[in-house]
Every structure is written in structure tokens, then in C-alpha cells.
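One protein chain omitted, others in place.
Chain nomenclature is as follows: A, B and C, assigned in order of appearance, with residue numbering initiated at 1 for each chain independently.
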Amino acid sequence: MAAGPGFDFAANLPALQVMVPLIGSVVCAVIRQRHLCAAITILCSAVMPVIAFMILWQVQASGTISYAMGGWAPPIGIEYRIDTINAFLLVLVSLMGAVVALYAPRSVGNEIRPEKQGWYYSMYLMCLAGLLGMAITGDAFNVFVFMEISSLAMYTLIALGSERRALVAAFQYLIIGTIGASFYVIGAGLLFLVTGSLNLWDIAQRLPEVENLRSVVAGLAFIVVGFGLKLAMFPMHLWLPNAYAFAPTVATAFIASTATKVAIYLLLRFAFSVFGVDYLTEHAPGGEVFLVLAALAMLVCSVSAIFQINIKRMLAYSSVAQVGYMLAGIAIATDIGLTGSISHMFNHAIVKACLFLAVGCIFFSTGVTRIENMAGIGRTMPLTMAAFVIAGLGLIGVPGTAGFVSKWYLVQAAADVGNWLIIAVIMVSSVLAVIYLGRVVEIAWFREPKSAVVRKPPVEMMAMTWVLALATIWFGVQTDLSAGVPTIAAAELLAGWAE
Amino acid sequence: MVLLTLLAAITVGIIRTRNLFAVVVLSGAYSFLMASVMIILDAVDVAMTEASVGAGISTVLVLGALYLTKIHEDPPRFSAAIPLIVCVATGAMLIYGTWDLPPFGTADQPVNIHVGAHYIAESARETDIPNIVTAVLASYRGFDTLGEVTVVFTAGIGVLLLLKRWGDA
Amino acid sequence: MILDVILRVAAKMFIPFILMFGLYVQLHGDFGPGGGFQAGVIIAAAVILYAIVFGKDAATRVVPKWAVEQMVPLGVLIFAGVGVWSMINGGEYLNYNVLLHAGEPIGTYDAVHGQHWGVFLVEIGVLVTVTGTMLTIFYSFTGRGRPQ
Partner (left out) sequence: MNQDVVTELADRPLLEAIATSYNYWITIFLMVSGLYIVVARSNMIKSLVGLGIFQTSVYLLYLSPGKILGGTAPILTEGAQIYSNPLPHVLILTAIVVGVATLALGLALTVRVHEAYGTIEEDEITLIVDREDYAEAGEDAETTP
């Protein structure tokens, strides 16, 4: 971009995408007045999807965007590099951020002390900024910095849950998260030592020269383990259920729908764009291991979900199982498999956020989080439970809902490579989902009401839950965004960056 | 080399000591040694930061936390087999990964000839700041530094949210 | 108490020098080792020393809590503001080259001075946030009180 006078809005979109929530967060911390902070949060979060869609549109119209931070051309400076997949991720994260922010004010008012709310919103926006920063950047070290921004904000958000166990959950997440980040730094460091560059694109160009070095393999291993910890890859998922279960509703819904997705995106970015398919098949024979872990996640965590007494914990275990689906698609590593994974990231985000928001509505009205205490809720709060059921159907993958589309891609991909076992696992895991969700439905509808509805959930909370429930159906029918864009993204990923 | 060996010795001490106060003192000494190593590695800015942060602020913070909690560590209740396996696996991977890295102190390894060399050669012309570290930190990679300040901000607000007292609680 | 007196006098002598050293590290960061972060830590250390020797109440009279709490976001705001300014001037985010208009010809920028000013302002932002945060954390920990 030529340094001419005057503000160029279209060209600066990538910077705005991250800086608007970041500055919004800082302004919140200055103001601290809770209503104003809520207003700022809603405003900033609502602008985000607009910017994200404009970026996606720019990418589709004119290809990859490269934005040089500070005006230093990469690889000298830090580059924001956006192609289809991370534009898609930006859309996903910012949409979720907006929906949850609109839902937030009264839920936060219910769960957080009034004096703390201003800062709480500040942390929420900072978490959003951090995740967007991770998704948009094209610089290995910048990924780390923004990962830490989002993580520190997340630890704080989780620790503010009302039960004392939230503190322990946050501490354990802090330890695991920091180890994960350090592993990533080690991996990125090894790549830096052999290529001399931190720019991901530049590393991809230089890796073929040094691809026989063991350091490169080790670097890949450390990066995979680092992100594996962050995205709760089975068996590194133990921090996740507690973190989700004891965080305040708003934090859970937002983190569950975005944080693991961004980590999966980064895994994709490193595996396919930086290293490339050829490298993976030649030097890193780990695909089968991945597939086994993914299958185990689907089975073990779905079974664990059945035995949970806390509904948020149940949904959290189901999240780990769903991560298994996405990893399975990545491990298959065909066009359709990747499309399925990326699409499942989007669909699962919508579905899971809807479920958590519905649970939040129930908690707001009755104070209940344990499943057995939800008896009769379907009769006293029919609208909320209806949304819960629609999203539940999406999670199971019933035809006509969003979940079906992406699972269909995954099954197709597995059939293409002739891996019938994985198809069986996907089926069994879906049946298990029927069981754990069915249990909730059974208790909610077919038992006598037990807990009194203290107050009706506010309009905006219901509205946002229903927006997501309707989105579950919408994206089950209209798949231009949820499957069309991922198809392009998958093709770009498989093509890789190395020339 | 001697310093590095001392570092290793202190780490062993930290593992074996149960008195947390002693652990803090040892980790302060560890930071000072690390800062000395960094000076030998020509990283003066980093050494200065490590000395003030690692030996200074961190020690004060941990002591503050110890004052609020307790200073003795209980012996572990569970066996350390799994952690040990994890650590050995990590170590093995690291040895594997660093085996074919170039020897210490050479100028022509990739890390020193690509972007790093550009900063040394061009920063005087492009930014006119003699301390290259400052030039890279504040200008070339200024956005990282913004991120770093934001991390500090986030931690500050996080600590406030967790520890500040309002009225009763 | 004699020890206490010695401590107080010594602290009073040292603190101005520590503050001066902090400023030196801040302003001299272009030429020697140091910069906003190190200076921030050093200045915070001076206040912490004051708090330890003269008591926390005395320290909060000199540097009140609300002030340090506002410093935390203020520094980031300065830093981010520099970036926004360069964006308004038509450059990329944090492009210091376009911070300052050169007099002649119209529409060009004084890149070298822009770099100097950019780095200077940014380092001040770092200083403010780091000092504020370190003191905030210190006050938070000491203000918590031992549980009964």
C-alpha cells in the first residue's frame, strides 16, 4: 500500500479486525461503568462480523490479502496474511462473539458482582481480540503473543465462575495452557533456527531446503503437541470439562464455540500450509495415530458425557468428542475430509453455543445446572427447551440440520479412502449423542416439574438462543457459507504454500 | 559453560527442596545466573530484563503469595511415573530435534543470515536508532510489542478482578 | 528501631536515584540497553521499596491505587493510539514513517523523525502500562490480607 495521505478503510480492514476489540477492551478498563462497558462490548462485537464478511468478500474477489504491520514488508516485519480459511475463521469467531455479546448483559448481571462487570467485559473483548489475532496473523511469534492474550483473558473469565471449583479449573487450565504455549514456542523456535524466519509463508518457502533435518520433524511434533493441548485433543483434554463447567455462562458459550476452533485452524495452517502434504506423507507418518486418537475421543468422551450429572460438563465432554470428528477429517487429509472438518468447526460452534446459551437461560430462570434437577423444565420453559432440542438434533447430525452436512462430508471422506471403521465410529458416537441428549429431553419433558421458574429469561437472551437454533436449521439447508467456503479453503490448504 | 552447569545444579536443588521459601531464593539465584549467561550471549537487553523481572519482580510476587498462603510443600501423594514418562519423552524429542543444529557460535547458520542480518545491516538507515534491539522491538516488530503490553494489561486486570476487595468480599 | 532509622534514611537516599536510573533507562533505550519495559519495572521497584520501608499506606498516599489502576489501560491506549494515528495518516497500522508531515513538499512524510517519535511514544506507552500493572499487582497482593 502506498503511503499516501488519508485513511484507507478497505485496505486497513485486517488491522481493524483485531484493533477494534482490543481498543474497545482497553476503553472498557478505563471507563469501568458497567452499562457503558456493556454498550461498548456490544458495539465492538457487532462491528466484527461486518468487517469479517468484508474481508471474506475481498479474499473471494481478489485472492489472498497480505497486510504489512508497521509498513515493514514481510518477512522483515509482521504480516497479516488472510486466505479463505482464516477469513472463514474470522467470520466464525466474530459471529459467535457478536451473538454472545448481545446475549451477555443480563446473564453477566446475574452471575458477576456489579463492581467487576466493567472489567469482565474488558476481558471478554480482549479474549475476542486475542482469538481474532491468532486467526489472522501470518507470523509464528505473533501467534504466540496473541495466544497468550486470549489465554490470560480466558483464565480470568473462567476463574470468575460462581463456585470455588472455578478457581481450580482456571489454575489447571493456566498450567496446561502455558505448557501448550511453551511447546508451541519450542516448535516454532526449532523452525526459526533452521530457516531464520518467523513469517509463516517465508518458512514454507525455505523448509524444502532443510526438510531432511531432524529439527524440522521435532518442530512439527512440538507444534502439534502444543496445539493438541490447546484444542483438547484426546488424551490431552482433561482440563477442558472443568473449565467449561464452572466458568460463567457467557464465557463458556464463547470459549466453547471459538477457542478450540482457532487452535484447530492453526494446526491446519502449520500442517498443510507451512509443512505441506508432501512433507507430511514423506517425513511424518502420524496420520494413523491421529485417526486412532480421534476415534477414541469420539467414543470415550461420548460415553463420559452420558455419566455426567452437571449439564455443562456433559456438553463439555461432548465438545471433546466433536473435536474428534474434526481431527478425523484432518487425519484423512483428502479434499472432502478437510471440507468436512472445516465445515464441522463452523456447525459445531453454532450448535454448541446454542446449547450453552439455552442452558444459560435455564440457569438464569431457575438456578439449575444439574440434569436431574431439570425435571419438567420442558413444560415450564417450553421455548428454551425447544431451542435446546433443535440444537441437540444438530449435534446428533439429523438430516436437515447443520450437523448433518458436515458429518455427511466426513462419512463420505472416510468411505472414499475405504476406512469403514471410522464410519462405524462416527455412527456409534452419534448414537451415544442421542443417548446423552435424550436423557436430558426425557427428564425435561416426561417428569413432573421440580424446580420453580423464578423469573422469565429476558427477551435478548431468548432471542440469541433462537437465532442460533434457527441458524442450525438454516445451515442444514443452505450450505453456501458453511460448506461452500470450506470447500475452497480445503483446496487451498491441500495446495500448500511451498512453491 | 561453568555458569550453565551451575544453572543445572540449582534446578536440581529446586526439585529436591520442599521449603518453598528456599525454592524462591534458589529461583532468584537461578534468574541472576541466567542473566549472566545472557550477557555472555550478547543479549544485554534481555539480561537486564531477566535480572529485574526474574530475580526482582517475580521473587517479590512469589514471596507475597507465600505470605498469603503457606511455605511448606507436602510430599506428593501420587506416584510420579506418568510425569516422568512425559518428561523423558519430551527430552528425547528435544535431543532428537537439536542433534543436527549447527554448533554454538557460528555466524553462517540460517538463523543469523536471513532476517536477523537485515536488521543489523539496515536498521541504521531505516530507523536511525543505534540499539538494534530497540529498533526491532519498537518498530520492525512493534506489533508484537503492542501484544506484549496487552498481555501485561490483561494480567493486570485479571489480578485486579481476582484479588481486589470490594466492601465485604 | 535503630535499624529502622538506618533503613529509612538509606531508602530515602536511594529512591531518587532509582527513579533517575529508571528515567535514564527509559530515555536512553535508543542508544544503550533498556527501554520502556525495564524502566517500568525499575520505577515500580522504587515505589515497592518505598512501600516496604514506610508502609503501604504511605505509598498509596504518594501513588494512589486509582491512579495505578488507570495507568494499566492508559499505556496500551497510548501505544494503540500511535497505531491509529499512523492509520489515519494513510499508512499501515503502526507505520511510524507516516507519523509526521514533512514541511515540503506537501503530502510527504518525514520518515526518520517519524520513526524516532513513534518509538519514543510507544516506549512511553510501555512504561506507563508496565509501571501501572506491576504496582497494581503489588497493591493487590499486599491488600489481600492473610486469611484467618
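Just so it is clear, a contact is a pair of C-beta atoms (placed from the backbone, for glycine too) under 8 Å apart; a residue touches a chain by one contact, two chains touch by 3 or more.
Keep in mind that what you see is a predicted model, and the values were worked out from it rather than measured.
Trainee: Just one of A:23, A:152, A:203 or A:293 touches the chain that is missing; which is it?
Mentor: If we include the chain that is not displayed, A:152 is the one touching it.
Trainee: Could you please point out the chain B residues that touch the chain left off the display?
Mentor: 1, 4-5, 7-8, 11-12, 14-15, 20, 23-24, 27, 30-31, 34, 37-38, 40-46, 49-50, 53-54, 57-58, 61-62, 64-66, 68-70, 73-74, 76-78, 80, 83-84, 86-88, 90-91, 94-95, 98-107, 109-112, 115-117, 119-120, 123-124, 130-133, 136-137, 141, 144-145, 147-148, 151-152, 154-156, 158-159, 162-163
Trainee: Using the touch rule from the top, list residues of chain A that touch the missing partner.
Mentor: Residues 110-111, 141, 144-145, 148, 152, 155-156, 159, 162, 164-165, 167-168, 170-172, 174-175, 178-179, 182, 185-186, 189-190, 192-194, 198, 209-210, 212-214, 309, 366-370, 373, 451, 454 of chain A touch the chain that is not shown.
Trainee: Hey, which chain C residues sit against the chain that's not shown?
Mentor: Looking at chain C, the ones touching the missing chain are residues 31-33, 37, 137, 140-141, 144, 147.
Keep in mind that, in the parts below, only the chains that are shown with their structure count from here on.
Trainee: If you average the CA atoms of chain B and of chain C, how far apart do the two points sit, in angstrom?
Mentor: Taking the average C-alpha coordinate of chain B and of chain C, the gap between them is 21 Å.
Trainee: Which whole number of Å gives the spacing of the CA centres of chain A and chain C?
Mentor: 36
Trainee: Can you list the residues of chain A that touch 2 or more other chains?
Mentor: 22, 26, 29, 69-70, 122
Trainee: In chain C, what residues contact two or more other chains?
Mentor: 72-73, 76, 80, 83, 93-94, 96
Trainee: Using the touch rule from the top, collect the residues of chain C that touch chain B in their complex.
Mentor: 25, 29-35, 37-38, 41-42, 44-45, 48, 69, 72-73, 75-76, 79-80, 83, 93-94, 96, 112, 115-116, 118-119, 122-123, 125-126, 129-130, 132-134, 136-138, 140-147
Trainee: Which bits of chain A are touching chain C when the two form their complex?
Mentor: Residues 1, 3-8, 12, 15, 19, 22-23, 26-27, 29-30, 67-71, 122.
Trainee: Please give the residue numbers of chain C that touch chain A in the complex, ascending.
Mentor: 70, 72-74, 76-77, 80, 83-84, 86-98, 107, 109
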